[in-house]
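Of the protein chains in this complex, all but one are displayed in their positions.
Labels for the chains are A, B, C, D and E, by order of writing; each one numbers its residues from 1.
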Amino acid sequence: MFYHVQSLINEIVADEPDPSAANALQEGLGGQFGEMRTMMQYLFQSFNFRGDAVPYLDLIQGVGVEEISHVELITKTISRLLDGSPEYNGKKFEAPGKGKASLGMAKEQQNPHHYIVGAQSALPVDAAGNPWNGSWVHNHGNLVLDLMDNLVLEATGRLQKCRIYQMSENKTLRATVSFLIVRDEAHQAAFAKALETLGVDWGKVLPIPKFDSSQFPEVKRLLDAGIHREQYHFRLDSSQMEKIFSGSAPLNDGTELVTMKEPRESYPIPMMPERPEQFAPGLDPELQDLADAFSEFKDNLLAPKKKLAKSIKKK
Amino acid sequence: MFYHVQSLINEIVADEPDPSAANALQEGLGGQFGEMRTMMQYLFQSFNFRGDAVPYLDLIQGVGVEEISHVELITKTISRLLDGSPEYNGKKFEAPGKGKASLGMAKEQQNPHHYIVGAQSALPVDAAGNPWNGSWVHNHGNLVLDLMDNLVLEATGRLQKCRIYQMSENKTLRATVSFLIVRDEAHQAAFAKALETLGVDWGKVLPIPKFDSSQFPEVKRLLDAGIHREQYHFRLDSSQMEKIFSGSAPLNDGTELVTMKEPRESYPIPMMPERPEQFAPGLDPELQDLADAFSEFKDNLLAPKKKLAKSIKKK
Amino acid sequence: MFYHVQSLINEIVADEPDPSAANALQEGLGGQFGEMRTMMQYLFQSFNFRGDAVPYLDLIQGVGVEEISHVELITKTISRLLDGSPEYNGKKFEAPGKGKASLGMAKEQQNPHHYIVGAQSALPVDAAGNPWNGSWVHNHGNLVLDLMDNLVLEATGRLQKCRIYQMSENKTLRATVSFLIVRDEAHQAAFAKALETLGVDWGKVLPIPKFDSSQFPEVKRLLDAGIHREQYHFRLDSSQMEKIFSGSAPLNDGTELVTMKEPRESYPIPMMPERPEQFAPGLDPELQDLADAFSEFKDNLLAPKKKLAKSIKKK
Amino acid sequence: MFYHVQSLINEIVADEPDPSAANALQEGLGGQFGEMRTMMQYLFQSFNFRGDAVPYLDLIQGVGVEEISHVELITKTISRLLDGSPEYNGKKFEAPGKGKASLGMAKEQQNPHHYIVGAQSALPVDAAGNPWNGSWVHNHGNLVLDLMDNLVLEATGRLQKCRIYQMSENKTLRATVSFLIVRDEAHQAAFAKALETLGVDWGKVLPIPKFDSSQFPEVKRLLDAGIHREQYHFRLDSSQMEKIFSGSAPLNDGTELVTMKEPRESYPIPMMPERPEQFAPGLDPELQDLADAFSEFKDNLLAPKKKLAKSIKKK
Amino acid sequence: MFYHVQSLINEIVADEPDPSAANALQEGLGGQFGEMRTMMQYLFQSFNFRGDAVPYLDLIQGVGVEEISHVELITKTISRLLDGSPEYNGKKFEAPGKGKASLGMAKEQQNPHHYIVGAQSALPVDAAGNPWNGSWVHNHGNLVLDLMDNLVLEATGRLQKCRIYQMSENKTLRATVSFLIVRDEAHQAAFAKALETLGVDWGKVLPIPKFDSSQFPEVKRLLDAGIHREQYHFRLDSSQMEKIFSGSAPLNDGTELVTMKEPRESYPIPMMPERPEQFAPGLDPELQDLADAFSEFKDNLLAPKKKLAKSIKKK
Partner (left out) sequence: MFYHVQSLINEIVADEPDPSAANALQEGLGGQFGEMRTMMQYLFQSFNFRGDAVPYLDLIQGVGVEEISHVELITKTISRLLDGSPEYNGKKFEAPGKGKASLGMAKEQQNPHHYIVGAQSALPVDAAGNPWNGSWVHNHGNLVLDLMDNLVLEATGRLQKCRIYQMSENKTLRATVSFLIVRDEAHQAAFAKALETLGVDWGKVLPIPKFDSSQFPEVKRLLDAGIHREQYHFRLDSSQMEKIFSGSAPLNDGTELVTMKEPRESYPIPMMPERPEQFAPGLDPELQDLADAFSEFKDNLLAPKKKLAKSIKKK
């Protein structure tokens, strides 16, 4: 059973809108090696787990739960990169119908769906506009094979994100991508370590791609903070993940792995403003009044004192 | 950010394997109107939410978090229906290679992937074998439209599950399907109520399909327990869901809606046994020893006292 | 602009339900070479037609309009073959929830979607359950190539239907399939003749497949009636189709081609009964009363005299 | 059975080519909520209709027939926006092979298929280049659910077209998009009204999106002409659509609904010129002579007098 | 550049038709981890290879060329398993149209496309009827990652084929599947060895699945012949594959790897008979005469003496 807190696993850093950066980042969300796949692959593997090797189950599932928070983070990042992009390009929107094309830039974008189908927000598709596909979820049932498949998946995720990092200097993009690069290192460590317990010695090949990611300054800050050697189990009861995720990392970086319940910090979720040109959320004054009245009425019923206090404060 | 406990939102009831029932139930997991879609649709809508109508956001997101637990439940149910099905059909498996076809029944099944690709376990596909597709996630950005789309989705989910209920008397299938029918009623109530706050009067058309689901005995038990009038927010911080989900239900059943943090009860997750004919998990004695030794060693390091106690107990 | 009459282009012949025959026939509806493709291919080719060779345009478009009626016919046929199939298999349905699996046969069918997604009715998919796909519509813009592509399409349609004919003796299936075999001969003649006007001599290769389809008795009756040498333009204004579709057929059968406005006969559309086990249409007494009351009220408003007469007659 | 007249349901307004506007408009043709879907969804629902509630059948089917004409209109509009676009961009085409790249702009477009696969004409794909997919056709069999699904579909269609309207000031695009916005209002009214007859009171939520579309000047002209309160049944026999589509509209605009056989006006279909750079239609002089000769010969046979008159006139 | 000889890489062993075994085997041809994928993945990786590490290129490409011959072998095997299946089931075909359903069994099969679309022959689809998809081809460009991805691919191929082996005792199926199991072991060795050269020590985890495949008697015969320790480069010029594929195998089986130009033996390709019920090849006597006459005539032109000898022999 799953629970939620309304916070993010990493910060959304403010910068200008950048719709083509948003489109590139879609690969990290809805691509064949993106966060929707990692989330679904690890959840399916853990729901369908056979046998009693509980530490392996807890490792796979713990990473899977983290991936839901990655989907949340990357979705927010894409939406932030898209948000306000029509206005930002010098075509400020006032109200629909004034005869000018307030979304004129939209039809020139790589994926016009960001404006026609979504309301300047993330979609469950990849950077070429193909929808996410369930056939990408690999769950072979064989433990060694599933672990190796997961390692390939994390390695590809890191590779693609290192490429995306180089595609834009936008800070909103780079903050999120850097965090995911570091977490993909941790997840490579997790699955490589699990295979190490079964006798594999990885020598010098990890991490994939084999390069010093601290060359990316945003990544360096996270490495310095040790984010790459932590793994969180996100379990409200308890987890045996630590039996595997501890000791020295197999990534040739000399670190010691640490299992924790959850990250040391979490971050506020920025509210997204209304976008009248998208009719989003599209509550006209009449509907807004209804919504407010209802909310008001319920406030009175549910928490009369709080409401009272609020009325007083208004005065 | 998301958290997990290793329990189920409803009970897995024991019965015989039934692979074609498992295949029908795939529609409820990976079908166009199944739980993977509801989960993704509500999560995307809440991650991309615009404006400050927080109670609506909390309602959509709370239902979305519940759907992850539904994916967990339905996956476990399908796997249970498949588990041991080759043996159950009178073709007991001993060891690969003895010249007899221990998975002989597999090639006659509707979706042989349950045995070739998965290891007698659930897949992210529908009942016709088509993989789940991201284009099914509808997130229009317009609040009224998103709520109506969600109502259509829940109504279709309930309709299809009422049809699936009639396809098999298997208790494992019916227990899960009945629970989902009841929860789909609660979710219809949730989205219909949200539209009611904006001025819609549903008259007599709800729930869809319009019939007394207490005719299904397993459903009746859950209705008697009031499961259909509860909605859980699963928030570790707090939620404004209650502002909408309270008062009288719009489903013509005279109930009062109640918002709670989580269900009153949760249920243990049954372990799935090894299946040597599927090479799942496929740890041969050599690998098993390695896994055990590592686990043992770590136990000693991590919790030397517990380990000691265990050694003593063994004696 | 398009118009409709509520009649069928061929008769639905009564026979027992046969769900696997219905599934095979799905290929003729939603398959890569089925009626949805022919309809869309010819409509796109005619909407996108370049140049002033109007007789060719009118020929392609006229066949395209006929294909919409084929979609109507084949949809009705599939639904007829599915309709009542659960009961027919000895599992008579009474009412949902009585503890027995009234749709028990559904989960054993090749495409359970006929019962879970549809209500014992046709789907826009092929015989392997794959949804119809727009990439199958070929519209090259080059007239000679489009005509050759259409000829290949009609030849494949006829080939597949001749194979389907042999898959079942069910009269409902064979009546429709035979009609489509004969019409595919006419359409082969149409596109082959158009290429003949541009200089091709087909020699002995047509029709494809090259065999005497009058060996199929239901086909023979239609050939005897001359249905294979007629082409209809279905135009309420006028058409130049006749300039091409006249003279001797290029199909090695010695017939003379005739262009007509529409078929000599059309056929009534059988009503499909309610299916409570599918919740289709699912108007409970309460909703039915509303529908009836409204309909009654409108009858009074719109045609008071007719209503009056009806009331009198009831007495 | 279906019929055709060679006229359009709305006018194609002349303006410059605009290939990215054409691409955006593809969403309205081949997108998940475009005209190909509405057409197929309503036709399937009416072909598979169960029970004797004929006015509801006639309403759904009547709208479905109109959608075929919308597919015709939007296809023509897209082709018009593409037609001549290479030349328009300052790269006038003379003849293939002169060493210059006469289609050079094509490879920079969002969907190069408009030039490689089609001949500067519409494709059955969406604005992101994904082909139309049959799984988008929803036909649940349950009348209330089908009507609600249709309402969501029309609402989404209108929402997306209001967004597309803002993406280009091109008159060809805006004329067609505005007509479709107005017709989507009529169709929202149709399905909302049908649900009203079953007891739903829509309050203030319709139309979706909730805004005054008369802010778009091209839309205003159509609203002033009352196009949004008419529904056409396009039946050559007769229809009971009027029983539902009459009385006050549920769209908060104070109009009275009117059922008519067909629109008051129809519009000529502009011929599309040859495009030698696309080899479309690609009849070289040799083939053109054959086509002409054949057509001439047939003219003589079919209408000797008209031909004679023509010969005389030539002198 | 590629060349061909009309022989098979392994023998087609005769046995009865078995259409559901054929369908299961489709996974090995057109499935996500089947031979079409391995072939395309390795060819793309070698065509897109960067850098001068030629032995790695030659290894990947050599395996890729072998996979084309695997596609040939598995296609032939599937077709053999389907060939004559309608007759085999006791419904002997005489000629189309005699009123009996000579392909009656076809509509009951899991994938009716084997009879409707193909002519009792293999299709480029998987065991659930989904067409092969290009997104399954992984070519990351990073050598270590590509090698690991290939190892996962071969491991999954072997796992699935070991499962399929157990699904049928049919000798035609088992002969081919056993050969592919053994070759997948060789290919696991190839990619594991390549990673070993870069420093990985695989310990005990290989092969995947970890079990003694000599338990399958048909596999044992091939292992005894050493087929699992050979790799062929199929190069008409020369190859550096041997630099990697030599020395001890990393599969825990104590063998020495050997690189050879091609397999020691090759096998004749059985001719497939005509199937009149499928209209395949469908040359009626008229067309057959034309084909023969042409062939005869050409024989005379091309090889007059041989022809002469043949004529004399006839007398």
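What we mean here is this: a residue touches a chain if its C-beta (ideal position, glycine included) is under 8 Å from a C-beta of that chain, and two chains touch if they have at least 3 such contacts.
Because the structure is predicted, anything quoted here is derived from the model rather than measured.
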Check: shown chains touched by the absent chain are A, C, D, E
Of E:E154, E:D184, E:E218 or E:E242, the residue that touches the missing chain is E:E242
Touching the unshown chain, chain C contributes residues 32, 130, 133, 135-136, 138, 140, 142, 144-145, 148-149, 151-152, 155-156, 159, 195, 198-205, 208-210
Hidden partner sits against chain E at residues 1-9, 30, 36, 40, 43-44, 47-53, 55-56, 61-62, 65, 68-69, 71-72, 75-76, 79, 117-125, 131-135, 137, 139-145, 197-199, 234-237, 242-244, 246, 262-263, 266, 271-275, 278-283, 287, 290-291, 294-295, 298-299, 301-302
Per the touch rule stated above, chain A touches the missing chain via residues 20-21, 23-24, 27, 31-32, 110, 126-130, 159-160, 162-169, 204-205, 208-211, 213-217, 219
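Methods note: only the chains that are shown with their structure count from here on.
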For chain D and chain E, the touch-path distance in steps comes out at 2
Matching C-D in over half of the residue-numbered contact pairs, the equivalent interface among B-C, B-E or A-B is A-B
When centres are defined as mean Cα positions, the distance from chain A to chain E in whole Å is 41
For the pair chain A and chain C, the C-alpha centroid-to-centroid distance in angstrom is 48
Residues of chain B that touch at least two other chains are 32, 110, 117, 125, 129-131, 133, 135, 140, 142, 144-145, 159, 198-199, 204-205, 208-210, 278-279, 282-283, 287, 290
Listing every touching pair of chains gives A-B, A-D, A-E, B-C, B-D, B-E, C-D, C-E
